[in-house]
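Every protein chain of the complex appears in place save one, which is left out.
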Amino acid sequence: MVDVKKLINDPRTVVAESLEGFAAAHADLVEVHADPAYVTRAGGAVNGKVGLVSGGGSGHEPLHGGFVGVGMLDAAVPGAVFTSPTPDQIAPALQAADGGKGVLAIVKNYTGDVLNFETAAELADAEGVTVRTVVTNDDVAVEDSLYTAGRRGVAGTVCVEKIAGAAAERGDDLDAVVAIAERVNASVRSMGVALTACTVPHAGKPSFDLPEDEIEIGIGIHGEPGRRRIPLASADEITEMLLTPVADDLGLAGGEQVLLFVNGMGGTPASELYVVYRRARALLEARGVQVTRSLVGNYVTSLEMQGASVTVLRLDDELTQLWDAPVHTAALRW
Amino acid sequence: MVDVKKLINDPRTVVAESLEGFAAAHADLVEVHADPAYVTRAGGAVNGKVGLVSGGGSGHEPLHGGFVGVGMLDAAVPGAVFTSPTPDQIAPALQAADGGKGVLAIVKNYTGDVLNFETAAELADAEGVTVRTVVTNDDVAVEDSLYTAGRRGVAGTVCVEKIAGAAAERGDDLDAVVAIAERVNASVRSMGVALTACTVPHAGKPSFDLPEDEIEIGIGIHGEPGRRRIPLASADEITEMLLTPVADDLGLAGGEQVLLFVNGMGGTPASELYVVYRRARALLEARGVQVTRSLVGNYVTSLEMQGASVTVLRLDDELTQLWDAPVHTAALRW
Amino acid sequence: MSVDVAWAIEWVRRSAQTVAEHRDELVELDRQIGDGDHGENLDRGFRAVVTKLDALEEQPAQIGDVLKLVATTLMSTVGGAAGPLYGTAYLRAAKATAAAELDSAGVVALIEAALDGIVARGKATTGEKTMVDAWSPAAEAAVAAADGGGSPADVLAAAAQAAARGAESTIPIAATKGRASYLGERSVGHLDPGARSTQLLLAEAAAAAGA
Partner (left out) sequence: MSVDVAWAIEWVRRSAQTVAEHRDELVELDRQIGDGDHGENLDRGFRAVVTKLDALEEQPAQIGDVLKLVATTLMSTVGGAAGPLYGTAYLRAAKATAAAELDSAGVVALIEAALDGIVARGKATTGEKTMVDAWSPAAEAAVAAADGGGSPADVLAAAAQAAARGAESTIPIAATKGRASYLGERSVGHLDPGARSTQLLLAEAAAAAGA
């Protein structure tokens, strides 16, 4: 059944089998429900706490299942690879996350995710669960215009999940958690680059064809091609192409404090992510911006794609505090 | 200067630049010394505690710098990519790690690492630092015989560093820390597979040539070819080829407790590591072995190589307690 | 052949067949300007539909029953954008076809309801390089054929032909909806996968009616 060079048994079972492994490895943190597939905290919903649910296509691990746990998500819903999950998976996850104070659904802005979560929210609502939705759209590679489906939700989603999760944990009500999530989303921007495509198991070949000496700037996280293809450049040059639109779009001014998040797309060595981080930080500092929090690693991936994205979140005291608040999930812990 | 498709500026500066980024991103945890390059805990040596130092070629990140911090290493020494560091780097790191109770050097068994650490230990000794060395050699792909340089040290090294680090932190003296490190090394075995080679920046081409439908079983972590090349197989089959020799060599019996560690080589998606974990766990359970602790992720990598290794550590109450003891490093934290 | 429950079942089985046959083509089209899952997702969905159809104890009484089964199954198995879009299309079509057999006006109602469902969910109009570019001319052609006195099978045939032309028409368009819109001008020159799958499905609707 394996005709694609991956550590899998069968493209049709890879998501389910991976979830089984995830469940067994992290039984202290999560429970994984099969058919329909969704992940909840080991203890289930926390009574009296606003629930947080996110989801989307698989292939972006650790997003979202890796962020289920104290201080972050209550449930995550994995679809097929790069395919948003279906309402019959999402709705029970929303219900399972409800501790009586309503549920915030954090949805990355893609037509499929938005539509499926929309339907699921209706279904959950019919079961008496109050659902509010925040759609993340931090990717500055895509203009938010009449001519697009709007900016995509990418790595900045981790910031929304972490900080809204902390707000829910400290006891904020649904309105307040929604407000925080929206504030984070409004304060975070990202942009990514691909050096290689990734191969979706069921497709069996790379998601796009890229010559040895070219790279894609402005990629999404589903193996789509980027906004433009350019000749291979140095890490410093590439980082500048990513950081500049991010910082400009945020309108960062000297003296501001930010979180700098360099995210690997799955197949890039950590050492290279730090080379990108080094340059991104220098560019921010050259603008007089202070990097007070950092995150470097593979958090929102595209299978084994080589590449990275740069995310900047404008911080204030409250967001910093919520970022620092304890978190205990498979992928993020402090 | 970039003619290889990587997020780097120049093969000759990549290690230094990556360390700069690492230092800036984790200034709360580590201090990075340049020329000679080595990493220490932010606060320096801990008075009255046995110091722990490890090192080796770069390209295995987060090993070893990512394990510097409370509960694990006091210093790490990164060489050029896949090249063991030199004595003039190692010696000052040994000195910097000495809190007056001596230093344990954890060295992966490779001729280069062993020789360079040997010389460095002599140099440090001349400066009044007591150095003891434990050489890790957990790789069952290589026979420990007259016909090899002995088994290699691979992912099991993380277990040695974590557990010996916890022993040092609780106040064990040098003899005791050495004894624990040796016990862990004697109780841990690993074996790895590569689906693709990796490309060392200065070499500019893949470390070995592997057809689309073949994989290498029994690889090391320096991009060397493995013990044998076989046709592509399913994840379950491959996992069995890795787990069986590991479990056999340990002589695991029913009722025993183990830590199961599935390590990514750098370019394999987390989802696939969990597919491997699932099967490895099932095989252990079929032998009546209880998996009581787990670790899944990229910890001992070979740049962007696609592949994984399976490590099993036989646990007892003390080792379990030391594994569970708090750790606060860039790559491992609880 | 009349457009009745047997026709509906035949349409669904043929749909599953054509989607399976064109799975790789649809994956490839989506790989060009999207994320390469359209063929896989529809194939998974229609396989599930056939499984459910096979498990039915007795033949449904109305065409709408068959289409509702398609709708709910696609909704819960396809995912992505196409899942809710096709799901809603079949759901609305089901509501419009609570009958054992359709005349020409009934066929028109089916197609228009499907189109309305897609537009209601996806908010796209023609010219945005989506499946609407196939469904919309199909609905128009269906109306014209019915107005011209065509049989139910004629109406389906007209719709299928218009859908085919509509699908082709997406090639020169720069997408402004869906995932392909992220590519901007780079989406020009490619056939929209959802329009192509629409064309395939409507072709089988006509074929099932013997047209």
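Order of writing sets the chain letters: A, B and C. Residues in each chain are counted from 1.
Everything below uses one rule, namely that contacts are C-beta pairs under 8 Å (C-beta built on N, C-alpha and C of every residue); 3 or more make two chains touch, one makes a residue touch a chain.
For clarity, every value in this text was computed on a predicted model and none was experimentally measured.
Looking at the complex as a whole, the chain kept out of the display touches B.
If you put the hidden chain back, the residue from B:H26, B:R152, B:R183 or B:R314 that touches it is B:R152.
Within the whole complex, the absent chain has one touching residue among B:V81, B:I163, B:L260 or B:V310, and that is B:V81.
Touching the missing chain, out of B:V4, B:A42, B:A179 or B:A203, is residue B:A203. Listed here are the chain B residues that touch the chain not shown: 36, 57, 79-88, 110-112, 115-116, 118-119, 141-142, 146-149, 152, 200, 202-203, 205, 207-208, 220, 222-225, 227-228.
Definition applied: only the chains that are shown with their structure count from here on.
Viewed as a contact network, the protein chains form an open path, each link joining two chains that touch.
Taking the mean of the C-alpha atoms as each chain's centre, chain A and chain C sit 32 Å apart. Note: centroid distance chain A to chain B, computed from Cα atoms, is 29 Å.
Contact of a single residue of chain C with at least two other chains is seen at no position. Shown for chain A are the residues in touch with two or more other chains, of which there are none.
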